[in-house]
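Here it is, the structure in full.
For this view, one protein chain was removed and the others were kept in their places.
So, chain A:
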Amino acid sequence: MGINFRKETFRDDFTFRNSPEQVKRFPFPYHEDAYMYSVNIEPHVAGPKNSVFEHLIDVDEHYVSEMQDRAMVLAEDPLRCQSLPHMTLAGWDLLELLMTEMAKGYPEHFTLTQDGDRWRWINRPLGIDDTFTFGDVSTLPYGPMEYITRQSQGDFAILDQRDGNLWMDAGMITTQADWSLDFDIGMNFFEWHAPVPLAHEMGVFTRALKFLTNIQQGQPARRLNWTMTINPRLDTSPENFHKWGSDRLSVTAENVGQKVHLRVELQTFFRLPRSNALVFPIRCYLLKMDELVSVAKWGRRFHRVLRDLPDELAEYKGLTRYRQTVVEWLSKYDDGAPTSPGFGPE
């Protein structure tokens, strides 16, 4: 038996929700009752069963619907997917990584057969069965990066490594927390992080870059990042700000539970073998406030985190408009009891 893929939407009528099993595997990002930046990077090794870390590339019940949403975004705005000319080799590296890991982790849904350069890829949930020549762009309907990332949950930034820096030279970005590939393409690590408050002064980016440029083949790393989203919308891009920006004014004490979402990004980092580039999959998980407070510890903790968050961070993450309403709603679920350290339930 495989995954029971949900039919749902991330726009218009917003039918997205998580099954109870999916709530349990949500990557809750706070290990204590407060949040501040840290270079919270750890080795990306396969983790416990029924967690999002079970496989190096996670596929879940939202897979098919997320891929349909991506196709709609790309149809409206092809510039969400870009690859500078020198990044094609890295695209093949990424195709190999994703096909290999998905076929290994979910053999009932994906099959990869390799006969030298002749590869056959079967993707049952999306009804794809393609045979192509690895390395020959003319044998695929899209470039290698676009082909495989139309079939993989999460955004993908491919970073070229040169001159001791990382360069945003390719990517598929349709489920982003308000940043634009079309704006950032060609920028280096410090340039695309320039808008982040406080962290530069703390030396976070210098240390993070040093770590990332030394990531080795076979030893991926990961970290969690978070923000909040009103309505379960994947495409909160600057390009479409006019469609979602005003949602932030629609939060009331009555609709917090269904409308307000904690948005967690599982960011992973893999060295790509042929191109020596780094791929940065950014996987987005959404959790409704009603779903969040179904775990008592999460309800208590998130209340305290959001209440005590420094104003600069709340502003940068775009929470200012509705933060107070959500904090008041969450306070009903915080009895003041102490919480245990770590991510797990009490």
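The rule is simple: a contact is a pair of C-beta atoms (placed from the backbone, for glycine too) under 8 Å apart; a residue touches a chain by one contact, two chains touch by 3 or more; residues count from 1.
As a convention for this text, contacts and distances are computed from a predicted model.
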item: Identity of the absent chain, which is to be given by its UniProt protein name, from "3-isopropylmalate dehydratase small subunit", "Amino acid ABC transporter membrane protein 2 (PAAT family)", "Ferredoxin-NADP reductase" or "Peptide/nickel transport system permease protein"; value: "Ferredoxin-NADP reductase"
item: Contact with the hidden chain (one of A:Asn214, A:Ser246, A:Thr320 or A:Ser340); value: A:Asn214
item: Candidates A:Asp163, A:Glu201 or A:Asp335 - the one touching the absent chain; value: A:Asp163
item: Residue among A:Ile3, A:Val23, A:Leu89 or A:Ala103 that touches the chain left out of view; value: A:Leu89
item: Touch residues of chain A, complete complex, unshown partner; value: 39, 41-43, 84-87, 89, 160-163, 210-211, 214-219, 273-276
